[in-house]
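Removed from the display is one protein chain of the complex; every other protein chain stays in position.
Order as written gives the chain letters A, B and C; numbering starts at 1 within each chain.
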Amino acid sequence: MTMQDDRARKELLITVIAGLLDGIRHVAVGASSPIPAAGAMLLRARNEQQGKPPVRISILGSSRHNFFTNGGVELFDCAAQGRVDAFFLGGGQIDGAGNINLVGTGDYPRMDVRWPGSFGSAYLYHLVPRVILFREEHSPRVLVPKVDFVSAAATTPEVKRRGGPHALLTNLALFDFDRERGGFRLRSVHPGYSAEDVRDRTGFDYAMPEIVPPTPAPDRTTAELIRGQIRNELAECYPEFARTMAAA
Amino acid sequence: MTMQDDRARKELLITVIAGLLDGIRHVAVGASSPIPAAGAMLLRARNEQQGKPPVRISILGSSRHNFFTNGGVELFDCAAQGRVDAFFLGGGQIDGAGNINLVGTGDYPRMDVRWPGSFGSAYLYHLVPRVILFREEHSPRVLVPKVDFVSAAATTPEVKRRGGPHALLTNLALFDFDRERGGFRLRSVHPGYSAEDVRDRTGFDYAMPEIVPPTPAPDRTTAELIRGQIRNELAECYPEFARTMAAA
Amino acid sequence: MTEMVGLQALVASIEPGQSVTIPVDRAGVSMAATAAMIEAGLTGLHLVCVPISGLQADLLIGAGVASSVETSAVSLGEAGGAPRFAAAIRAGSIRLRDATCPAIHAGLLAAQKGVPFMPIAGIVGSDLLEVRPDWKVIDSPVGEPGKVVVVPAITPDIALFHAPEADRFGNVRIGRYRELATMAYAARRTLVTVERIVERDLMATEDSAAGVLPALYVDAIAVAENGAWPLPLWDEYETDGAELARYAAMARTDEGFRAYLSAFLSRGKQVA
Partner (left out) sequence: MTEMVGLQALVASIEPGQSVTIPVDRAGVSMAATAAMIEAGLTGLHLVCVPISGLQADLLIGAGVASSVETSAVSLGEAGGAPRFAAAIRAGSIRLRDATCPAIHAGLLAAQKGVPFMPIAGIVGSDLLEVRPDWKVIDSPVGEPGKVVVVPAITPDIALFHAPEADRFGNVRIGRYRELATMAYAARRTLVTVERIVERDLMATEDSAAGVLPALYVDAIAVAENGAWPLPLWDEYETDGAELARYAAMARTDEGFRAYLSAFLSRGKQVA
């Protein structure tokens, strides 16, 4: 991928994320999640411009963008109180039922591949209304029929919950999640890819519309906002990433 | 009571309390409990003089003598962790089983006499190893056969507990509490009173030795310590009380 | 985001019948808002005292604003018992939920954690378990067999307190009085009166941030100088003991209480 292509890819993802977050008041972002953070910053900037309600962005592990004063547990408490509207989760594996695996592949505990661990996923998936699954790699090894280990379950009819998956965003496509049905539905395919590319590289079944639209690329105003204000804001917390966003 | 008698009474109670606290490392005292605080200060001063382990005194509601930084719940957590060795409780009624009533007399909820409420007693009685029941008034209306409302129960064989009553100190006498038997035993009677006075003014049954000794009055060194260092320390937190301790 | 409003607007957002959690005397009681609530003629409030109250609860009960109270005690401290509280108990005119201090903290903690209940040590054997059927004794589901008391979550509609200062972003300085944070975490909305708004960002340094309730939890702030009077405010002023004693004496009778209240409210208006 050329540097220019890579920038276009990032700008598209950032724009899609801003759209997915529309309407939220407080989003929490991981310390090493520059694209989600940029998407949140884009929404915040737009809302400011349009006089819409302000957006609060908590960047975990940052002291500058930290609205918390009660230690590491406060994000989790805050989510339990219904004060976190959106969060991002990834996954070494994501399955068609929306379950995610951050633990590893093979048989537990001596797994073939061991990943770091479940972090807060088992909890936040239940409590944050709009969890956006964000995983850049779109391949059958990531998007599997059934995860080897359920770090966090997408739907649990046996308990009341306000939280769960809202969408799945990859380098190829955007899926919505249908909580009633407990599965994904392809919403759009990113420019440069076809619905068949998505089918070939997705290991699980999903619903799809008759005509699959392309994911809208950022309009000129949005692209300028990303390349200007957002890049500057990103540079504070994610200097490395902001450099890769510079015009080629 | 003359002012001199009143001072002697207070000095005796302070001395008894210091004895009851011997060996503890951390005692918590209520904001309006000058005599217990003075007893704790006397123990602390003595231990310092004799090179014994230091005594920590938490005076609730004081900002100067406050070792806590986690709000009002910290005393209770600290007790649950086993880090509070002694505490004082009073009671509008105290019965022969060691149960205390801080709620009122008559039928709940529209009681004949309503007191403020149970405070932390229902909790701390279970968790603080040496709870000293301190109530100056020694009368049948306070020391009753059975309290009208159990704010805190002295013994509960159905649950494991480390805490409970250690002794009962009044203006007339000192009782030990026997946790096995679940009752009091008269240890000593204060100067100026007889075992019969105690019997007449106590509404509950208690065990007693064949010969009831008098409560030892403070020796000269102790009295001097109370009138000097302790009175000065008290003046910081309990200025009114310290004034009443001045030599007549 | 936090709104900066006047005292009347602050209390106007409290609706009749709502539950309001208030702190212990030394932790920052909003007496200014208390006066404004009485003035506004609010009724049917349920007070949750963290974990006890004094003058504030007694005034709200006496003035008919509070009709229900959860507390571990109501007392004027050195000034004696709480006269209107005691009178209301005798008259059966308030619904009382007697508690013990750590149980109120535990109920709020359950709400903070989004769980339906919280286990708590001790309490077994207390008649509080008789008068609080909402508290249960269960067999511990883990570890050694044994009985444990559990109390339900307390989710107040409103948390209301007074603090020395807030910044213009809505961050409030609470120092070591972390029960104020617990109240705000647990409550649906948090209303705060402060002595002043400061220009500096209270979250700017690690030291000052440590004693801050973040704006995230603060819905509205009103400035009310001397707003805890006659109760104390840490680092600012002490209890006005003479005023409390005067209240304790006057409030022994309903007429005396009315006279005190009238003077208390007109004083509030002069200040505002």
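Going forward, contacts are C-beta pairs under 8 Å (C-beta built on N, C-alpha and C of every residue); 3 or more make two chains touch, one makes a residue touch a chain.
Small disclaimer: the values here were computed from a predicted structure and weren't measured.
Here the chain not displayed is in touch, across the complete complex, with A, B, C.
Only one of C:152, C:241 or C:256 touches the absent chain when the whole complex is considered: C:152. Which of A:23, A:61, A:191 or A:209 touches the hidden chain is settled by the complete complex: it is A:61. Take chain A: the residues that touch the chain left off the picture are 31-32, 61, 63, 66, 68-73, 76, 80, 99, 102-104, 108-111, 114-127, 149-156, 158-161, 163. Mapped onto chain C, contacts with the missing chain fall at residues 106, 110, 113-121, 134, 136, 138, 140-144, 146, 148, 150-153, 173-176, 205-211, 234-235.
Within the complete assembly, residues 26, 53-54, 56, 63, 67-70, 77-83, 127 of chain B touch the chain that is not shown.
Please note the rule applied: only the chains that are shown with their structure count from here on.
Looking at contact counts per chain pair, the maximum sits at B-C.
Each chain gets one centre point, the mean of its Cα atoms, and the points for chain A and chain C are 40 Å apart. Each chain gets a centre from the mean of its Cα atoms; for chain A and chain B, those two points are 60 Å apart. In chain C, the residues that touch at least two other chains are 181.
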